[in-house]
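Okay, handing you the structure first.
A single protein chain has been removed from this complex, and every other one stays in its place.
Presenting subunit A:
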Amino acid sequence: MSTLIRTDVTSVKLCKDIILAGIGSFLCTFYTKNSKPIQKIQALNGQKIRGLIPSKCLTKLLIFGGKQFTIFNEIESIFKSQIDAVVYDDWIHTAIWLSENKVALLSAHNVVTTWDITTTKLLQQHINKDNSILYSGLLQPLQHDILVFSGTVYSQVILQWFGDEQPLHYLKGHKGVIFSISCNLQRGIIVTTSDDRSVKIWSVTSVHSDYNIKTYWQNAHIDCVHDLYGHLARVMRNTLTNLYIISVGEDSAICFWDYNGNLLKKTISHKNSCIWSLDADESNLVTGGGDCGIMMHPLSSVTYNSHGEVINTSVTPKKVLFTARNNIVITTVGNVLNYYNSNLNKIQEIRLNHTSTYQLVGLSSCKQLIAVVDMDGNLDIFMENCKGDPGLKKIIETRLHLGKILSMQWAGNRHLVFCSEGGVITVGASKGNTIEIIANYLLPPCKERWLTASALHDTKDTLIVGDRCGHIHLYEWRRQQPAYTMKRVHGRYGPTSIDIRNDIVRTTGRDGTVRYLKIINSGFKYMSCKDLEFEWVEKFLDVQGKYVCGFRERSLVVYDVENDLKVVDVSCGGGHRSWDVVRYIENNGGCYEECLRLMFVKNTQVYVNTFRLRDIVSTVILPGTHSKEINCLRTYRRRNDDPVTWFITGGEDTTLRVSTSEQEAEFWDRVIFRHLSNVRALKLLSVSHDEVLVVSAGGRAQICIRTIGFVDKNVTAEELIDYQIKGTDRERRGNQNWRNCSVDFDPETRIMDVEVDELNEAKVMIYTACSDGEVRVFEWNRRGGQFTMIQEVRHHKTCILKLKMFTCSNKKIITTCGTRGDVAFWEVSSEDGTLAEGPALVLRTNESGINSVDIKVTGGCQFVLATGGDDNAVHMSLVRLGGDGGWAAVTSHAYLNAHCSQVTGLALVEGLCVTTGVDQRVTSVSWRLEGEDIKTEFIDQMYSDVSDIHGMDVVRDSGDRLTVCVYGKGIQVIELLKP
């Protein structure tokens, strides 16, 4: 029984107020209005759903995929199977309803069939002349007939009247396989997409006017009128609405075109994975992707003209800021502060009695207080009133004697942090109508000795600042020198903003990252880092840390960090001009709308753009995960009865993710880390019941260690080790670029598998299997942090695929398995964790590479080894170790019929051996020892929708049930009954 399924979303359909999606062989439904899941039901058997076609009256649903189709009925948003899935001879590409009881299918050999769905009888079959493989097709129902469009592997679309011998037209022009065909006959338009990365619009013109009759088509001219390029890779699908042609591709791009071939908008969705499916009505577009996610995009975003305006002021603006009530503070070259009332379009001019023209302006975090200071220390603080007619009131006017003031920031709503000549940092707090200096600190010397950002801890005893060298300093209450300095955190410009929330420090910078630090004992602990898709990250817009703004080249960008979505992108000319962004909630007659307002100065004018997020932001219907195959997975539960399962996954997309699942819809990536290359293996070491060490390794010989903590449904992360066996690129070749550096003769190394073991309180051992045939052993000193390679041993002449550690008879043993089907056992020293010089026993079990291994200790000093390999076979061996007789393989047993392809996952528990493989089967076999003989018996086999299965992990082993999770292109959790 499957309890959780996530894999490619190969079809989506918008039907009334429900979103239908095909996820593997399951039909999943969601409410459009709130994304809530309604139902998950298996519709096909061993095939992915490729099409969901509602009947005209919307009460029946034709579901097809691969060589099967079936019919479901809908009653009050709940779907029920009407017939058993029908298995046809050929791959179905498209299907339509002809009447309430009759459907037509077009299949891959260019065959059109019609079926009576009440009897599931084949009515008619027509084999078209060109019967080479089709990659796509379209059946267009006419008044009495069907028009057949076949997209061939030979780059052409064949147009045929159903039942005719000869095709009507050949549409030639594409240079690759045709992936999708749509048409709008009222407009006389056909749209095709192809392997050649183009979208083509064809226009149909005919001397006849009624496209329902054959002579219209016989006399039609079909010409390619637009040849459109917007995608960077293959264009998979397209759909048409009244206004737009929408195409999606392998490059994760959604392109919106008008019927004249203009690219109106292009957005990137589904995190760099292919977009497989789409459907649109007149207000929304739904897409399903290779990241296993479903997204809904409002069509209003295509031409959404943000409410853009130019503020008419007579002044020449220098700096602009939004206030709490969405009015604007504008500074000018003169000795005047301008307060612009957005509702009345009026400016209130406030004279300043400053003596220097150099002016610094700052806004408190509540946006109500505006501080203006000149270089000489003349400080004015204004407050915007909360009620009544908006206006600014001066609440403080004073002169500070701090020397030349070089920077000023608000730290919260009461404190101002100044930095003056000589690196003098002064913290002032408002008191009555003046400012009281509460602390002084000294900034260590640096080139431009002032602050870029600062934040004060709630308890006021810790000040954190960033300087122009990119360092972050922590000052303790009234101690002049920094208690702790973290060097070069955000490159040479320094952090652009610093926030502190519950001891977690969040910094942004112009190196495209957000970094998280934790304050502990007068210092920081580096926690984690988030890479964003734009270089210049300026600040967060909300306390929760969901929206962040910054610049990508010449555009002002607002980004949703939680959902990894770009929200707004406005071309403004770049980040060096004056600008501001505010997020706010607008009460629109009792309806609360989340809005964004952007402002920037260009050609001495102030431009303001307002966005209502509902109109532009895509909604996550089902959260996505890895964009490519998952190579490794481990599950973790805090307690046996904990309903929450954590999934730690590493993938071909170079990411390591931690996700939770309680219910299906809650499977959600909580944190994402990046590796340099693919993540091939990971293991966990429990630290406490809600904290684990995650050791991950993979391409570029990289090993990472992190502590992951589980608190409720949130994750805390601390990155501890990031190590490359061969050194980083810089370590390997210095500052030379690749052209100049000499050829490095050493082999590249991938880490294929990893194991972690706690030697003692201080030392953790890491064992790695490498693609150059070496087993490398590392020692990590948890206290000192040193990570060193202490041993390299070699037995296998070729790549080692698997490495596993187990304990038998109080001995720690490492097993390694290679591409030649060989298994080696190594004894591990209990003193220092190193391996013996050579293996204690070597076996050859499989014909070729071993892709899965498990071990079950069956008695004092004997254990059963089970291996599954590229030869489809599962081998089991009873091995005895130590003692007088030394190591010996006692007996062996193999079964060859469990799988027809590579066996990549294997779990050996008491009495049960569960295997899985690329053939997408999960096989349970019971096993037992009769004396020294291993006996097995087939119990059950089931099919999994996850393709390219890379492995399996046991989630839960309790009583009569074994719950396993298979992973590959997606994940599936399956519950198996024990014998």
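To be clear about the criterion, contacts are C-beta pairs under 8 Å (C-beta built on N, C-alpha and C of every residue); 3 or more make two chains touch, one makes a residue touch a chain; residues count from 1.
Here is the rule we go by: contacts and distances are computed from a predicted model.
The complex has one chain missing from view, so what does its UniProt entry call it, picking from "ER membrane protein complex subunit 6", "RNA polymerase II transcription factor B subunit 2", "Putative tRNA (cytidine(32)/guanosine(34)-2'-O)-methyltransferase" or "Exosome complex component RRP45"?
Not shown, but named in UniProt as "Putative tRNA (cytidine(32)/guanosine(34)-2'-O)-methyltransferase".
Based on the whole complex, identify which of A:Ser99, A:Thr119 or A:Ser132 touches the chain you can't see.
Per the contact definition at the top, the residue touching the missing chain is A:Ser132.
Consider the whole complex, including the chain that is not shown, and state which of A:Leu122, A:Leu185, A:Ile268 or A:Val644 touches that chain.
For the chain that is not drawn, the touching residue is A:Ile268.
Of the listed residues A:Glu779, A:Asp919 or A:Asp953, which contacts the missing chain in the full complex?
Touching the chain that is not displayed is residue A:Asp919.
So which of A:Ile41, A:Ile213, A:Ile504 or A:Met942 would be touching the chain we can't see?
Per the contact definition at the top, the residue touching the missing chain is A:Met942.
Which positions on subunit A touch the chain that was left off?
Touching the chain left out of view, subunit A contributes residues 8, 10, 45-48, 66-67, 87, 89-91, 108-109, 127, 131-133, 153-155, 175-177, 194-198, 227, 229-232, 234, 236, 250-253, 266, 268, 274, 276, 290, 552-553, 555, 569, 738, 741, 743-750, 770-773, 797-799, 801, 819-821, 847-849, 851, 870-873, 896-897, 899-902, 918-921, 938, 941-943, 947-948, 969.
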